[in-house]
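Have a look at this one.
Only one protein chain is missing; all other protein chains are in place.
Showing chain A:
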Amino acid sequence: MTKLIFEKSVPGSNAFFLPPVDIPSVDLSATIPQDFLRQDELTLPDVSEVEVVRHFTELSHRSFGVDDGLYPLGSCTMKYNPKINEWAARLPGFASLHPYQPESTVQGALELMYNTDKMLCEITGMDRYTLQPAAGAHGEMTGVMIIKAYHQDRQDSKRTKMLVPDSAHGTNPATANVVGFEVVEIKSDEEGLVDLGDLRSKMNDEVAGLMLTNPNTLGLFETNIMEIAAIVHEGGGLLYYDGANLNGMIGVARPGDMGFDVVHLNLHKTFGTPHGGGGPGSGPVGVKSFLAPFLPVPLVEKKEEAYYFDYDRPQSLGRVKDFYGNFGVILKAYAYILALGGEGLRSACEHAVLNANYIRHHLRGVYHIPFDRICKHEFIASSQYQMEESHISTLDVAKRLIDYGYHPPTIYFPLIVKEAMMIEPTETESQARLDDFIKALKDIAREAQENSELIKTAPRTTPVNRLDEVGAARKPKVKWEAAQ
């Protein structure tokens, strides 16, 4: 068992100290009234530097990243994170800039943001980007706020509903709700696509817009996209693009050419920046020019070869985040785009789509594939056969994959497929790795028939096996406390 850092504390072992300074020593209690001073004892671990290093190294050994192996987590695009980008983000010329420095001292940073805006516009067919949102969900929120600001500006106050397909990521309905819209769900048809009849019947003058992911969460391209756009636009709504799945069409097609009015991107998915164990991400939002006045402030502008922040945007919805966005993430995405170039981005997309189709094809007959046709960057498999024959669930298959050295796919999502496994290999996996992964899934399917106990008790190779999650939620213990 790994001890908590608090349990490794030995009073007096931390050796951090500050250099001497030749100014008068002031006792805090002489300059700050007693009533403001802390009375409670402050408990932090008292550990030596070597123990800090050993502790966090040990924790890293009990974690699993893309560098450890295939990570086919659907809709999360767990591709390889190029190392040069990590180097770049740590350059003092980027890492050690205060956000309020005079503009003359941060021209390189501003130029980088300006160029990123322009490149993202070209990649997605949009006219202007804000780089401020900190993550995908934050981008969604910003985008939906822009839609709201647009309708408010036109005094179109009836539009209180947001359409969201039943296959959408959970963030879509959650976002629409927190921005103050009533969520109306649109059904998927038998093909796994937006049901046009349902869309038509729900589109009216109370609808602000439709939030759509394309390719959708089944990994399928919404082939009726132009008709969808027409229905929404003719009804006076706007079309919102959830960029979580952009890796399935980058360089091949652009949301801006399909009628999308607002787009959010996940730089930590499509553009190769690392996920950090749950962030930081970055969720830039792009819009068509008629929505640009509503973008958050500030935007970076250029005048006579000098870059500057433009705060003078009277119709702006305001600021959605402190400062200008997750600059350290944005610069990695910028480096990624430059590294690949235009043709490289398309090629990455092709390989991502090929890899997904390769797995889908070779799992046929072993796992149920509910939508067994050409997919984009991801597809849905299901453990329905295993469930029917051996009572082996998708959760069991996922846990057994861990024993084979893989991070499991996204499971039980989308909600419209039973026992769903959403598999997204990304373009950065070799054929050999894919073959091994396919073999592992086939081996597990065989184990399900021959020795299902092996699967039900998986994983066995990890420091802990399956957890009591119900108990954790019933009596939450969310911090360490010293034994009394």
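Keep this in mind: a residue touches a chain if its C-beta (ideal position, glycine included) is under 8 Å from a C-beta of that chain, and two chains touch if they have at least 3 such contacts; residues count from 1.
One rule holds for everything that comes next: contacts and distances are computed from a predicted model.
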Check: Out of "ABC-2 type transport system ATP-binding protein", "tRNA 2-thiouridine synthesizing protein A", "Probable glycine dehydrogenase (decarboxylating) subunit 1" or "Tricarboxylate transporter", what name does the UniProt record list for the absent chain?
Finding: "Probable glycine dehydrogenase (decarboxylating) subunit 1"
Check: Hey, which of A:G243, A:G286 or A:P459 is the one touching the hidden chain?
Finding: A:P459
